[in-house]
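Apart from one protein chain that is not included, each protein chain of the complex appears where it belongs.
Order of writing sets the labels: A, B and C. Residues in every chain begin at 1.
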Amino acid sequence: MIREYLRDAATSLIAILIGFLVGAIILQVAGYDPLYIYGSLINSAFGNYYVTLNTLTAMMPIMFTGAAATLMFKSALFFIGMEGQLYIGSITAFLVGHLLQLPAGLHAIIAFLAGGLGGLLWGLVPGYLRARFGVNETVTAIMLNWIAIHFTDYITQYAFADPKATIARTYKILPTAVIPKISPEVPLSWGFVVAVIATILTGYLLYNTVIGYEIRVVGLNPHVARVAKISIESTYLRVFLISGFLAGLAGATMVLGVFNSIVYRFSPGYGWDGITAALIARNNPYMIIPASLFLAVLRSGSIGMMVGAGVSNEMILVIQGVILISAAVPEAYILLARYVKARR
Amino acid sequence: MGEMVNIHKIYPDGTVALRGVNLDIYEGEMLGLLGENGAGKTTLMKILSGLLKPTRGVIRIKGKEVKFRSPKDALSYGIGMVHQHFTLVPQFTVLENIVLGSEPKVNKLMIDWSRAEEEVKELMKLTGFKVDLNAKVASLPVGMKQMAEILKVLYRNIRLLILDEPTSALTPIEVKSFFNVLRKLREGGVTIVFITHKIKEALEITDRIVVLRKGLVEGVISTTEATPQLLARMMVKVETKPIIKPEVSPSREVLVVEDLWVRGDDGRYVVKGASFCVREGEIYGILGVEGNGQKELVEAIIGLRRYDRGRVLVRSNSRLLAYVPPDRTTEGLVLEMPVCENSILGIHKMFTFGKLAINTRKVVVHANELVSKYSIATPNIRTPAKYLSGGNQQRLVIARELSKGSDLLIVVNPTRGLDIASTNYVRKLLVDLRSNGKAILLVTADVDEALEISDRLGVIYNGRITGEDLAMNFTEERLGLLMGGALRE
Amino acid sequence: MNKMNLSPVIALLDSALRLGTPIALTAIGELIAEKSGVVNIGIEGIMVIGAFASVVATYATGDPIIGVLVGVAIGALLGFLHGTLSTYLYADQIIVGMGIIFFGYGITAVGNAIIWGQPGFSVGVSTISHLVVRVGEASVSISPIFFLTIVLAILTYFVLKYTWVGLRLRSVGEDPEVADVLGINVFRLRLYATVVGGALTGLAGAYLGVDWGGRFVSYMSAGRGFIALAAIIVGGWEPLITLLASYLFGFFDALQLTLAQLYGKQVPPQLFQMIPYIATVVVFALFFRKARPPAAIARPYRRE
Partner (left out) sequence: MVIYLVSLGRTALTVLAVVITAIVVAGVMYAAVPKGGQTITQTVTVTVTKTEAVTQTITATQVVATTTPTQHVKAAVIIRKRGDLGFNDMAWLGGQMAVKNLGATVEYFYYENVPMAQYLEFLENIVRRGFDIIVVVNFMMAEQVAELADKYPNQKFAILDAVVEGKPNVMSIVFKENEGSALVGALATYLSKSGTVGIVLGMDIPPLWKFEIGYKWGIHYVMNETGRKVKILWEYVGTFGDPNKGKEAATLMLQQGADIVYHAAGETGLGVIDAVYDYSQKTGKKVYAIGVDAPQEWIRSGYVIASMVKHVEVAVYKAVEDVAKGSFKGGVVALGIREGGVDISKPEDIKIMMGIAVELNLMSQDEANKVYNEVMNLRNSIPSEVWDKVMLLREKIIRGEVSIPIPTADTIAELRQRYG
């Protein structure tokens, strides 16, 4: 067991190394100094207290969506609709934060939960279609993502557009609903702590609760689940709901803790980052935390890389792509190791 | 015809299957390959048919050394194998399956379906098989699948036909005609290797018998010189003792099934008015060739399938039914999960704090208890179930089901694919349970098993119980007729 | 002058053809790969790289036909990469696919920056010539790639259904163990299928680049690869229904654009923009939900 974990971790590390190596080659070809650029990447992700906190902020939504994706993949559903759930979650969190009058603190909590509820409701549609009629979740995910995005556009540009804002965004939420910062000087909000807790709770849910047990059984072997009287349909539905809730929370943290309103297309693909994190973490919920840290470093560090070294941050996409490709072939490294051993 | 010299096979997981087997196959003979489960018969033949590569050893065909990289290479030497697990694509039609891989072509690209059909029909005439060529394989009963499988191999013009336990899915009557087909093939010049663990069959059909035991050749003997006792001694060292059943007078009816009508997946009735009852302190056996409605019948009883007519009455002390499914790897266990998590499958809701969180300590205690009580050989309870041997997996399933504490135990093919020791263990366990007052419904396709341990026996054919009697009252012939549908009592 | 105008219906259909073609091409290509049991969700990335390569090649040579060919070749190459990893090295196909998407988005923008000084978009290049069809007094120009798409879909249907290649391909996707026993080279067949899939996706990219568009713009595939994935499922892994599903999506997209032009005053455009996606979900849930994927899909095949 431990050996398996070690092997997984080693695979991920090798994948990351290869990714950076290929990135370095491309950088070199493009006429940059890779060492300098990677240096500025790390530096701007961890260079000082302040930027480190920024990196953690970037990590926040990815942990939520990563946990959501892990749940989906654990139950063997290929649902990639976190991006849409995130947007819908941001809408419901915003509505509660903007329309309701509640005491500070409580307001933030209720708005936050409302965000999760929004994502949950958005998960209900594909979840119900899948559980009741067997409608393929991949199709609904792809379509619902776009529907959610355009609907959020409608919210930001029409329904709740702030006429005073120069950018496409909604009204600000009430100050009572803002998720407070950990301390006034730092940009990091308590949402981060909640995200970490939510990720760990997802792990706990999967490995230490009845629901999680059933999810894993259904994901690994639906026939057994049927015989063991575990309802596959309701397990699927639960997964859709919990996962939707988590993805919705991702949107809520962004609205309540970062933007304080819904900004037009604020997500640069946090839903997809979550899927990537789940894949890098090999569906281990606890590994979501380092995986999303890694992605956050790429996202956050790439800004410093651009400002400091003038590299287009698409280079980060290239590196991310190569990392993923090399992470997909653990077999290759094992074979390679064996080959090296045999040669000696 | 061919010889295999000093064949070793070690699987990647470290299992040693063959430790230096030498085998000669003579042109035109019918060679029996006899041995218990795990003796290495199938592995040896998979190597000969190119599906597996030997760890060490040489294969010679007609004196020439050959290296098979794939079954295709073996086929090009005229060697074909009919596997025990069907190698048919379930979603394809029979004809598609038969021609797959050696399709007759019109031009370079198109398949000549009419020629294919003619050729296969020719083969069917030769063998006497009757299969609907345009039916989807998934919808066929087991016997039909077996025929399709054999037709598929014959279609490839093979000179050496390897059959792996070909009769396990056939009725006794079908076996008879199947043997005739084999004889006809041998007359036509086809060499046949017949893998079996049934001594009677080996004696009946083969010319020469090679007995394997634990990856080694135990002996080679001409069939005319062989006796059942001799072969049995070669196969197994431990003499099996018949199970002694203490007298119990069955009393209370725990399971009553009355006039049950159940539909299959395709919507047609497959259980057509089955009625029987299982009493405390007895094993009630339902014997039949697979595909006669057993699966649906059991599923209806345990509540996985709706039934249209009739009723199922369970008078058990527990709401949970103990059920040992026919296939432990796909229905009984989650192979990737550790033993301890498998030990609570289906009863996991009982191991909780409150209603939600699983009480890990309680699970560990429970798992350890099962492991020690039923002597399940496992490194520890955190080992994934896939690393357990088949026998231990089955013990785990049975142990878990018994821990449900139900009066009624439903077991389906409980010893399929198990070695002798595990088989004996399981059968003895079932008898003990019965003697202690449990009601056991045993659904099996194994005649010996049914006769050995059940008290009463019902034979199922085409969705109906066609004969019911005390197990000791059945003769083999009567059973054969009932199972084959030639008799209805 | 007004007489020359196309009737709105013809204009709508014309538009639907263009909007549907890249999706249809990608879907047909990916369908071939999926029939063999390989899922390549990287088609989105292959499409954008194909578009980039075709534009670059056209820019370099001035001949859009060469652009198309280069796009196809690059697509095939990426298919080869995915196919090799996911067959011979038992890679997790989803992860490889995601990787190709990121790689594709990134490398094309970087490449654009190297060639044209900035990652955003390229200069305009010439596009391949169209067939001009007269409709009444007006005329509609139709891309040869559209006809090619239809031909390819029918060809795929034909090959899968009537030829030995198709039979073997399907067997590899349904049950690789059986296919292997019968001497069919599972690995090679899957690799070839993925290469063909990549090539068609590259063609779809070239269509975006040097047929429909005439220039490269970063991220120009704009999620069409995912729509193609959906189209395959909606089409139940049947080439002709998949083709239909792709053009149906194209139709709804064109309808959306038309409606937004007609009723922009009354209804916010975002609501129109949702139409094709909602329509797809509804049509799928109502009519096509029974689709069954090839049994061995996304499952790497290992011997022993």
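As a convention for this text, a residue touches a chain if its C-beta (ideal position, glycine included) is under 8 Å from a C-beta of that chain, and two chains touch if they have at least 3 such contacts.
Small disclaimer: the values here were computed from a predicted structure and weren't measured.
Enquirer: Specify the residue from the set C:25, C:53 or C:248 that touches the hidden chain.
Expert: Hidden-chain contact among the options goes to C:53.
Enquirer: Among A:157, A:231 or A:283, which residue is in contact with the omitted chain in the full complex?
Expert: For the chain that is not drawn, the touching residue is A:157.
Enquirer: Using the touch definition from the top, which of C:243, C:257, C:281 or C:298 touches the missing chain?
Expert: Result: among the candidates, C:257 touches the missing chain.
Enquirer: Suppose we count only contacts with the excluded chain; which residues of chain C make the list?
Expert: 1-2, 4-6, 8, 10-12, 14-15, 18-19, 49, 53, 56-57, 59-62, 70, 74, 77-78, 80-81, 84-85, 88-89, 107, 111, 114-121, 123-124, 127, 130, 132, 138-139, 141, 208, 212-215, 217-220, 222, 254, 257-258, 260-261, 264-265, 268-270, 273, 304
Enquirer: Residue by residue, what part of chain A touches the chain that was omitted?
Expert: So the residues of chain A touching the missing chain come out as 22, 25-26, 29-31, 44, 51, 54, 57-58, 61, 150, 153, 157-158, 161, 163, 165-168, 187, 254, 258-259, 263-268, 299-300, 303-304, 306-307, 310, 312-314, 329, 332, 335-336, 338-339, 342.
Criterion: only the chains that are shown with their structure count from here on.
Enquirer: Where the CA atoms of chain A average out and where those of chain C average out, how many Å apart are those spots?
Expert: 27
Enquirer: Approximately how many whole Å separate the CA-defined centres of chain B and chain C?
Expert: The computed centroid separation for chain B versus chain C comes out at 46 Å.
Enquirer: Where the centres are mean C-alpha positions, what is the separation of chain A from chain B, in Å?
Expert: Comparing mean C-alpha positions, chain B is 47 Å from chain A.
Enquirer: List, in ascending order, every residue of chain C touching at least 2 other chains.
Expert: Counting only residues that touch two or more other chains, chain C contributes none.
Enquirer: Touching residues of chain A toward chain B in the complex: what are they?
Expert: 1, 208-211, 213-214, 216-217, 220-221, 223-224, 226-230
Enquirer: In the complex, go through chain B and note every residue touching chain A.
Expert: Where chain B meets chain A, its residues are 302-304, 323, 325, 330-337, 341, 344-346, 348-349, 352, 355-358, 360, 382.
Enquirer: Would you tell me which residues of chain A are touching chain C in their complex?
Expert: 26, 30, 78, 129, 133-136, 138-140, 142-144, 146-147, 150-151, 153-154, 157-158, 275-276, 279, 312, 314-329, 331-332
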